[in-house]
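In this view, the complex is presented without one of its protein chains, the others remaining in place.
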Amino acid sequence: MKWHVLRPLWLAIGLVVVILIARQFMVPDDFGVHGDSFTYNFHRLSNEQEWKDFPVKHLGRENCVECHEEKVAMLNGSPHAPIECENCHGPAVGHPDDVEFLPIDRAREHCLRCHQSLDYPHSARSELPNIRNSTHKRRRECVKCHVPHDPREKPAREKSE
Amino acid sequence: MTSEAVVHGVEWTVKELFVYPNEFIYWSIQIVMYPYMTGLVAGAFVLSSLYHVFGQKDLKEIAQFSLVFSLALLPAAGLPLLLHLQQPTRAMEPLLTPHFTSAISAFGIVFTTYGLIVVSEIWFVYRKFFVEQVHELKGKQGFGNILRLNVYRVLTMGAFDISEEALKVDHKAAKILAGIGIPVACFLHGYAGFIFGSVKANALWMSPLMPVIFIMSAVVSGIALCMLTYIVIMEWKAFRQRRKGGTSLAIEIKGAETDIINTATKYLLGFLVAAISLEILDLIFRGYTAMKSWDILRSVMYGKDFINIFVLQYTMGNLVPFALLLLPGRSMKRTVLALLLVLFGVFMMRWNVVIGGQAFSLSFSGYMHYHIPIIPHSLETFKEGLFGALTVIATPFVLFWIINKFVPSLERGEEVGH
Partner (left out) sequence: MSCSRRDFLKQACGGTLASVLPISAFTFLTNEEARAAVENANVRWAFLVDTNKCVGCGLCVKACKTENEIPYDAPVTRTWVERYVITNDGKAHIDSPMGGRDGFIDNVINGEEIDPEKIDKAFFVPKLCNQCDNPPCVQVCPVGATYQTGDGVVLVDREWCIGCGYCIMACPYGVRFFHPVHRVADKCNFCYHRITKGMNPACVDSCAFDARRIANLRDPDDPVTKIITTERVAVLKDEYGTKPHVFYIGLDENVR
């Protein structure tokens, strides 16, 4: 028997051993099938907690009401009640400790999201009060004439520009 | 380079009508190159095995060459994937945590297995040569000689017995490996076809025929490339010899042998017919059953991709070389042209599958147009652009040139390999 013929086999086995050893160092210990199925549950377990720990940005109205009681009360009683504060002011995370003022989006495009007339029949959109952007008070900010926290009110005269 | 926020695919995708917002051509030129290169690998190996296993004596010389070329092609086949991955530093993961329900996880294991088989077979075929080189270079001075001596020492892996008995064993081992290697080479490319054929979300790719079509056209391209490279190299050598003047050498350089070319051509045509038949069958079935996706597929295939599919691939890449190779009075020049067209046709097949499958939206209501980046202006547009593809094409030739310096595969006669 000419044993030299097995040398490539030893090489192959050596390579497999190297890969298995590398696996010990390079693959996290909690990697495996965590669940019923290899198809759908093969993963690194600690990643689940990493996603649960992802930072929350939007804190909801209950968070705003702590300091902004009046505004929230005004909003709650108005037709704009279903709109979240953070829809117009952006996420509240870090406010007021790190972010002193949240942005106020006064652009027309923001209000047009709901209030631009698209003339769609049988659509929930058509049931909202709407305007045609091209003909309704062009180039003026909506908030000049409409109060976002209660659109039934008129803005105070002495509001700054 | 700054890490700007780059949406992968936005640079080379143009959307038309309704396409889902997140849809882009994510699998671009490198994913066309990958099955093309693995196809060449598989085909080159099968060609070599036709001699080693099935004893096709006519193919002896080209078999030598295609075996070594198959080795040079292998790293070049892995290169498109490295260039495509968004996280190339994690490329080892399919070997570390393979998720076997995914066709791509087969890559690590099949690739490694196939590499080991090719390397081992080359070792058995060339071991006598390595041992002889060690004996010849022993005691010679000079950095080049000492380098070569040590390389050959390593390559012998310490097996210095070159008796008749030992060589017989080598020969048998090479034959066994060539035999095992054929199904592994088929698997290496069949799984690439499975990668596409099993994606139920893609109306063009989803087909049980896809792995078979890929294997058939892979063998076609592998045989064609080996024949072509062989012809070019042998004719170049003969040309150089004739320029030097005279036939004072004991062994006459004759250029590429017609017997070899004829036999190889027969196999090429056989696999070509198989590949074409399956593709036409797939097309006919789709048209006949007219599933939900048929409207958009038809508009892509008969509309914007008509030239790519029917002119470039089927006509120029299949029918024309078919005629060129079968018509009587076939010259070497005609053969070379036919082989070039075949290689082009197989490339277009990969293009039409990969890019064609992303030419329509999942919504079946819109299209995506692929504009391959020509002049790179960022790492992305280089990797996934024309120059990235050219780099991949050039690599096997560069590697072959290096490997050939130690493992000569183009010599004639009995001195080298058996």
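Annotations
Order of writing sets the labels: A and B. Residues in every chain begin at 1.
The working rule: a residue touches a chain if its C-beta (ideal position, glycine included) is under 8 Å from a C-beta of that chain, and two chains touch if they have at least 3 such contacts.
What you see is a predicted model, and the numbers here were worked out from it, not measured in a lab.
Although it is not drawn, the missing chain touches A, B when the whole complex is taken into account. Among A:53, A:66 or A:98, only A:53 touches the chain left out of the display. Within the complete assembly, residues 31, 34-35, 39-45, 47-48, 51-58, 60, 82-84, 86-87, 90-91, 109, 112-114, 116, 118-125, 128, 133 of chain A touch the chain that is not shown. Mapped onto chain B, the footprint of the missing chain covers residues 3, 5-10, 17-18, 20-24, 26-27, 81, 84-88, 90-91, 93-94, 96-99, 101-105, 107, 195, 198-202, 361-365.
Methods note: only the chains that are shown with their structure count from here on.
Chain A and chain B have centres, each the mean of its CA atoms, that are 46 Å apart. Listing the residues of chain A that touch chain B in their complex gives 2, 4-5, 7-8, 11-12, 15, 19, 22-23, 26-27, 31, 38-39, 42.
Those residues of chain B that touch chain A in the shared complex are 92, 95-97, 99-101, 112, 116, 119-120, 123-124, 127, 157-159, 161, 165-166, 169-170, 173.
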